[in-house]
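Note that this complex is displayed minus one protein chain, with the remaining chains in position.
To keep things simple, chains are lettered A, B, C, D and E as they appear, and every chain counts its residues starting from 1.
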Amino acid sequence: MTTRPIDRNDLAALYAECAAALDDGEYERWPAFFTEDCSYVVTTKENLERGWPIALLSCESRGMLLDRVFAVQKTLFYVPRVQRRLVGGARLVGAGDDGAHARASFAVFETLVGEHTTLFAAGRSLDVVRYEGDALKFAKRTCVLDSSLVPNSLPFPI
Amino acid sequence: MTTRPIDRNDLAALYAECAAALDDGEYERWPAFFTEDCSYVVTTKENLERGWPIALLSCESRGMLLDRVFAVQKTLFYVPRVQRRLVGGARLVGAGDDGAHARASFAVFETLVGEHTTLFAAGRSLDVVRYEGDALKFAKRTCVLDSSLVPNSLPFPI
Amino acid sequence: MTTRPIDRNDLAALYAECAAALDDGEYERWPAFFTEDCSYVVTTKENLERGWPIALLSCESRGMLLDRVFAVQKTLFYVPRVQRRLVGGARLVGAGDDGAHARASFAVFETLVGEHTTLFAAGRSLDVVRYEGDALKFAKRTCVLDSSLVPNSLPFPI
Amino acid sequence: MTHKLNVPNLSAAAWPEEGLTRVPYFLYDDPAVYALEQERIFRGRSWNYVALAAEVPAAGDFARSYVGDTPVIVARDKDGDVQVFVNRCPHRGAQLCQSWSGNAKAFTCPYHQWTFDLKGRLRGVPLRKGVNGLGGMPADFDPARHGLQRLAVTVRGGVVFASFADDVPGFAEYLGPSNLAYFDRVFDGRGLRVLGKQRQRISANWKHVIENIRDPYHATLLHTFFVTFRLWRADQDYAMKLDATGGNAVQFIQKVDRGPTEATRETTSRHADVRLADPRVVEAVPEFADGKSGAMQTIWPNLIVQQTLNSLATRHAVPHGPGEFELHWTFFGYEDDPPEMVERRLRHANLYGPAGLVSADDSEVLNVVQLGATKGPAGRAVVELGGAGTADAEGMVNETMIRGFYKHYRQIMGI
Amino acid sequence: MTHKLNVPNLSAAAWPEEGLTRVPYFLYDDPAVYALEQERIFRGRSWNYVALAAEVPAAGDFARSYVGDTPVIVARDKDGDVQVFVNRCPHRGAQLCQSWSGNAKAFTCPYHQWTFDLKGRLRGVPLRKGVNGLGGMPADFDPARHGLQRLAVTVRGGVVFASFADDVPGFAEYLGPSNLAYFDRVFDGRGLRVLGKQRQRISANWKHVIENIRDPYHATLLHTFFVTFRLWRADQDYAMKLDATGGNAVQFIQKVDRGPTEATRETTSRHADVRLADPRVVEAVPEFADGKSGAMQTIWPNLIVQQTLNSLATRHAVPHGPGEFELHWTFFGYEDDPPEMVERRLRHANLYGPAGLVSADDSEVLNVVQLGATKGPAGRAVVELGGAGTADAEGMVNETMIRGFYKHYRQIMGI
Partner (left out) sequence: MTHKLNVPNLSAAAWPEEGLTRVPYFLYDDPAVYALEQERIFRGRSWNYVALAAEVPAAGDFARSYVGDTPVIVARDKDGDVQVFVNRCPHRGAQLCQSWSGNAKAFTCPYHQWTFDLKGRLRGVPLRKGVNGLGGMPADFDPARHGLQRLAVTVRGGVVFASFADDVPGFAEYLGPSNLAYFDRVFDGRGLRVLGKQRQRISANWKHVIENIRDPYHATLLHTFFVTFRLWRADQDYAMKLDATGGNAVQFIQKVDRGPTEATRETTSRHADVRLADPRVVEAVPEFADGKSGAMQTIWPNLIVQQTLNSLATRHAVPHGPGEFELHWTFFGYEDDPPEMVERRLRHANLYGPAGLVSADDSEVLNVVQLGATKGPAGRAVVELGGAGTADAEGMVNETMIRGFYKHYRQIMGI
């Protein structure tokens, strides 16, 4: 893999663009922020700390991301809503064979049709990023929710 | 108009300073972040998507910003409160004749005197920025609230 | 004191790392973000505006930070929880004999074991930073909570 | 004291003996009063505003709304009639329609896909006859008895009202002649154009906003913006007309250009020589033949019709528990509005809604009245301006319309 | 109407006269009904799921759980027995245990450090005899009378149930023979391995999720993912078995490979030729000797046992007030699972839980049913698919299990 150093602006842009694609409902743009052999996981602090392998959502390939997007857009039933993500504290914390290791904190706000905006979740992400050509991508992304308790349901990725 | 490229630090500073002026109650500093011929609009996702032209707040000139500030400081009645804005995901998304196009996400927290801090709103802004001299300014700023439902009232700009 | 100009990336990193240490429960890492002769204060907008000197938490030396960490880790009783901080709008606003003056806004989210994530606090920090060797540190940090009313208790620093 | 323990005695004896010059505060936070209001007022013999017909112009168009706090669907059927249904599937109760608006050929329940046509008739029960001879509905299952719950509907001047009652009087009779005339003044048969929505949830009982509109006294005292920029004055010509029940009332104002009087001196702003930097926000042109610059109407139980400057809006007060309500504003104009009139209506909207330079005052003060009235010992409002009666009146220093509202309220609630 | 005022008449007369083909909606939001459910159902003669024994494998291991909405501690004592206690200190009521799980030699209350052994016996009262002859407990204070409140416990196949009642029947009798057989099919005596938890709080009454599971009708209609990818079809072999009370029920399915029939045409997806980009998420291997590809069981009052594809889970429906409940999913496998089976179980979990490609539909629809059923006028569900009875049945178009649930519910609640 490339040892090209990660430009902080690229990292910030990756987080911002990925969040915006989901917030703006442009789910079809989301898989392209990941490498082909990516892993994408949403789990809880509880599962992580207990060493339990179950995740709320666990994709082992970009194909699974595409299937998730298909479900979100075509098969899942959910009450109409919009989410809004704020990502903070993005930073590089090391590097491994798989790419550069990054961390960030996030809060997700949710608005159901006709309702107030509410806090949906907060947590942190443990990420591995690397360049594919000029584009920085997630090779691995693990979103860890602080709460064990999901408010109603989680139809979308974090 | 100038084609001078937008410095990302200037964009970040514009968002930060504009938010801070409102959060700190220094409303009189707020109009200066806008060009003279600015447009400033707060609307909802519902109005935007339905193509309805109504906005919660709609200023067609810096003069109207000044009038709004006058009202906030001198004529409006509201329960004492403080707001706090977090802006995230600021990014440039293109350019037009009117300036550079930028986007950001925001959350606004509100604290009424004697009460807990609550989530007031989340949403995104669709902005056009350009330099006036050395100062980057909003030529156009449209804040789109995710929720159709304002908690109580919205005496201040977003 | 050094007049070395503050690198914005260092400032962003200081805020991010300090927040992450607390969020991740690595309290023992927290005092190192401060100078030996630091002052660290958490107070409320109410106390600040009334000119009342009381703070929720007031440390006059790094020693007091260490004692606070000892209490958090060894003596305080509190229901298990995790917090998550989002810091925004970090900016330099001037300089004094004591270092460079910085400001930022923050929101703190809290998750009690088995419960939803909730908004714990929002506010701003009034900070003085300076380099010790290569490391940027807080010489003074005053976190001002927007609300006078703490939800339950505040066992950790902000 | 018993009502503080949430066991109000809803007989007439619970009302203060002074009568309509007093309003007891337990009306604003008692859950049992609230539940009874839903039954007797909103699901009783009332015409409840639900939408403008222009929100559902074409067959299949629908919009969600409320009758009291009951969610309903407003839909245009293929005959061009507007239908109003309870938003509840007759099978096992799922909310049928989640979207706030749209166009549909039929309504299909998300749970088991029972399908209802635009008149609310049950048209499809998947696998109704079972599969391979197993299961399905009993042979005597009669779809005609399992349609959506339909409300009675009346449309006048492009405004849609609905009722749970079959025996509610016709709309003209319901409104009474003087109020009907003012309703018809705005809704004069011209096509309406929806300009958009503003919605807010206010921490106050729904009745506070009706009282607020029926209270001209506050306008020159609370709304400093109006007074500062000389849009309103205490001695302007002002008249109020109530129907016989008191449930409907209209008030109208005429902009006057006189010098200061004693009354304006009592209410003068501290900012006497301030001018707007961009006065377009309040520049209006006369648009009604009667020359009246504004008229505000409240229609029993929870509709407000606003005509002020060139701003037109319905305001629908939707109860949301005893201590909260939502105010849904629908701004509109006429189909034949020239562009500059549309622009004016949009600009004037800066005065109204949750961010309104004037209306934000009201949103805030409603909150403050709810807090004051419901926290602390039992108490009651004093409503004596203009006396103790509920007759038509002139001048702004008069609470006759508030007394009129509670005259009808007591009648309907049996209190 | 009285129940809308929160004074339900909980006699049998409150039930619609049609009987079990109707379920009145006040059961879903009335606080008094909710409180009575806690007393009569959850603290009555029931076996309440609390945990898998594998969550507390070693002496001193503990985990928090709920019986109804009562917080309890599940602990393994030194004799290897599983104990269940109310999570409340007998001194002044502090919640004894805050952590969600852990290992402890004893439970020490945070407030005054009273200490209880793993059988719940009071073992230590600090300064019990006072200090310097002052204070302390009276001489006749008997620690044996101040232990933790212990529940009756039964463990079968590695699953832990608890009861507030001393006279609840044995678990085998409680479940009835047909349901016991299916329980034993999954919990066959092999050691269980916990794979993890998913938890969600849903804005619906807890009974909605039990109805949802007992409702095969919705599966081919709501779960578009299943239908689109041909994992489920309306005409598959399907059978339901209830115990004599109706409180326990199991349903099982057999994957069939036939061409389209009339029933599948009625429920066909619009996306007929779509294929999964990475189909591993649904690739299962048969694992039970009876060849059944799936079985779902509900055990009175609030446990669901799921076996679908290679995913195994208990789902514990924890009431959280009338309008909310939590669903706690414990995914598990067997200790002797080969690695590729573990992988499969983990992958299939993408279908279930709050983010499940299938189960998210249910979470959302429960919310929608709660809203629809409880907002608006009084009403009742129509539960007529398959007739009016509560007998075992075949085929998916049948609500017999819902009727069975309410047969038992009425019996226990006296309504």
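Worth pointing out:
Assume contacts are C-beta pairs under 8 Å (C-beta built on N, C-alpha and C of every residue); 3 or more make two chains touch, one makes a residue touch a chain.
The structure presented is a predicted model; accordingly, all values stated were derived computationally and were not measured.
Within the whole complex, touches from the chain that is not shown fall on B, C, D, E. Across the entire complex, the residue among B:13, B:32, B:48 or B:79 in touch with the chain not shown is B:79.
Residue E:35 is the one among E:35, E:106 or E:378 that touches the chain not shown. In the complete assembly, the contact with the undisplayed chain comes from D:386, out of D:90, D:356 or D:386. Although one chain is hidden here, its contacts on subunit E can still be listed: residues 31-32, 35-36, 38-39, 43, 69-71, 86-96, 98, 110-113, 126-127, 130-132, 134-138, 141, 146, 149, 164. Along subunit D, the points of touch with the absent chain fall at residues 1, 4-6, 23, 25, 211, 217-218, 221-222, 234-235, 263, 266-267, 364-365, 368-369, 371-373, 375-377, 379, 381-388, 393-398. Where subunit C meets the omitted chain, the residues involved are 42, 44, 46-47, 50, 52-64, 66-68, 70-71, 74-79, 148-155.
We take it that only the chains that are shown with their structure count from here on.
Common neighbours of subunit C and subunit E, listed by label, are A. Between B-C and A-D, more contacting C-beta pairs join the chains of B-C. Averaging C-alpha coordinates per chain and comparing to subunit A, the farthest chain turns out to be D.
Under half of the residue numbers at the interface between copies subunit A and subunit B are found on both sides, making the touching surfaces mostly different. Most remote from subunit C, judged by the distance between CA-atom centroids, is D. Averaging C-alpha coordinates per chain places the centre of subunit B 48 Å away from that of subunit E.
Between the Cα centres of subunit A and subunit E there is a gap of 31 Å.
The set of subunit C residues that touch two or more partner chains comprises 86, 88, 107, 113-114, 116, 119.
In subunit D, 98, 100, 110, 201 are the positions where the chain touches two or more neighbouring chains simultaneously.
Going by the touch rule set out above, the chain pairs that meet are A-B, A-C, A-D, A-E, B-C, B-D, C-E, D-E.
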